[in-house]
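This part shows subunit A:
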Amino acid sequence: MLKTTRTLAAAAGLAMLAASVFAPAVARAQDTIKVGILHSLSGTMAISETTLKDVMLMLIEEQNKKGGVLGKKLEPVVVDPASNWPLFAEKARELLSKDKVAAVFGCWTSVSRKSVLPVFEELNGILFYPVQYEGEESSRNVFYTGAAPNQQAIPAVDYLLANEKVERWVLAGTDYVYPRTTNKILEAYLKGKGVKAEDIMVNYTPFGHSDWQSIVSDIKKFGSAGKKTAVVSTINGDANVPFYKELGNQGVKAQDIPVVAFSVGEEELAGVDTKPLLGHLAAWNYFQSVDTPENADFIKKWQAFTKNPKRVTNDPMEAHVIGFNMWVKAVEKAGTVASDAVIDSLIGVTVPNLSGGYSAMMPNHHISKPVLIGEVQENGQFEIVSQTPGLVVGDEWSDFLPDSKSLISDWRAPMSCGNFNTATGKCGGKGS
Partner candidate 1 sequence: MSAENTLLYVDGVSVSFDGFRALNSLSLIIGPGEMRAIIGPNGAGKTTMMDVITGKTRPNTGTILFEGGTDLTRMDEAAIANLGIGRKFQRPTVFENHTVWDNLELALKNPRKTWSALAYGMNPKDRARIEEILDITRLSPRRERLAGSLSHGEKQWLEIGMLLAQDPKLLLVDEPVAGMTDAETEQTAHLLKTIAGTRSVIVVEHDMVFVRELGVKVTVLHEGSVLAEGSLDSVSANRQVIDVYLGR
Partner candidate 2 sequence: MLTRFLLLGLDKRAGVLLTVLAVLAVAVPVMALAVPPDSPFHLPMHSVSLLGKYLSFALLALALDLVWGYCGILSLGHAAFFTLGGYAMGMYLMRQIGPRGVYGHPELPDFMVFLNWKELPWYWQGFDQFWFAALMVLAVPGLLAFAFGWFAFRSRVTGVYLSIITQAMTFALLLAFFRNDMGFGGNNGLTDFKEILGYDIQAPATRVGLFVATVAALAAGYMVASSLVASKLGKVLVAVRDAESRVRFLGYSVERYKLFVWTLSACMAGVAGALYVPQVGIINPSEFAPAASIEAVIWVAVGGRGTLAGAVLGAVLVNYGKTYFTAALPELWLFALGGLFVLVTLFLPKGILGLAADRFRKREPAAAVPAAASKGA
């Protein structure tokens, strides 16, 4: 009997101990404003996301030099969600409820954003998402500083139609949501422009696909039908290097079959010998080669911060720069870091971007940006060959998909809705 009691007591103690480990530390005096950084530092996505963590640290350091925000210093809270999607949700929850961060800058892949979305909505946090994505989403708690399909894919296709007179299209992508959606939109768009179904070839490959021999040879075959052919690539990060190496080796020249990519930037090209890739294209809202004083200044600071004079910059970094500056401005406007106030004051905030203009946060939580088309140069940089004359506003609900055609998003009162249906006049999607 005694033994049982002792066992019970021991077990109870253990359980209490276990539970207390999870209880938050007693809250300290709030003399700083915490900013969460939720980027993978290990696993498959570390390759892209680590840079974004660094750029955030730089921005925060700089802001602190300028005196912080609302008279308080900013304190970065870095966690590693390790390219593990459920871990993203867990870490987001930790940042919001344990560390009580004022805003989170993070995520790269769509799935990580999808994973944290309910957490941000539940705990009313603020997430700045810096990467180009498929659209079809608008959340009150998320600010999308990367490109929506209309800020990247459609202008790129327009460029190819107008300047390269492309008639046949290969839509090659990694099999996940972003390429699928983008290609759906592009297919609808191209068909609207009179391209026949047999002149569009769609191809999906798994993540990290490394043997591109057959596919590149198929592309060559498809491209030798006598009509000008181009490849629109939504191939994901890791698979790009072997893809471009194979393109180079099989002699697919940009003059014959140009490849325009939406996920290949300066960072990705840093791992490839670009000589055979001369002239292949990419569409972004920013290139390192943008020739403005703001950009030169940013590059200088970045290379000094990373102590690497060759370190490149890229589009998602600029998105974080814009997002961070917007947040700072909105917090100052609202005079508080409280989520609701900041969320409301963010809309309409305008900050300079690095390509010489001003980007504004729109009511749909997407921003306005210029669209640039660049050609790969020998030095791994992009030569900008086209730039939209004005800014393009991110369109979260594509006009080219039947189910999202009539949806809009406007987070201002009184509508305050992420999926307002203009046909039925109701919030909540298509309605039944």
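Going forward, contacts are C-beta pairs under 8 Å (C-beta built on N, C-alpha and C of every residue); 3 or more make two chains touch, one makes a residue touch a chain; residues count from 1.
Candidate selection criterion: all candidates are chains of the complex that A comes from, given by their letters.
Values in this document were obtained by computation on a predicted structure and should not be read as measured data.
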item: Of 1 or 2, the one touching subunit A somewhere in this complex; value: 2
item: Complex contacts: residues of subunit A adjacent to candidate 2; value: 4, 7-8, 10-12, 14-16, 18-24, 26, 41-42, 78-82, 84-87, 89-91, 93-94, 97-98, 109-111, 114-115, 117-119, 122, 136-138, 175-177, 180-181, 184, 204, 206-207, 401-404, 407, 418-419, 421, 428-432
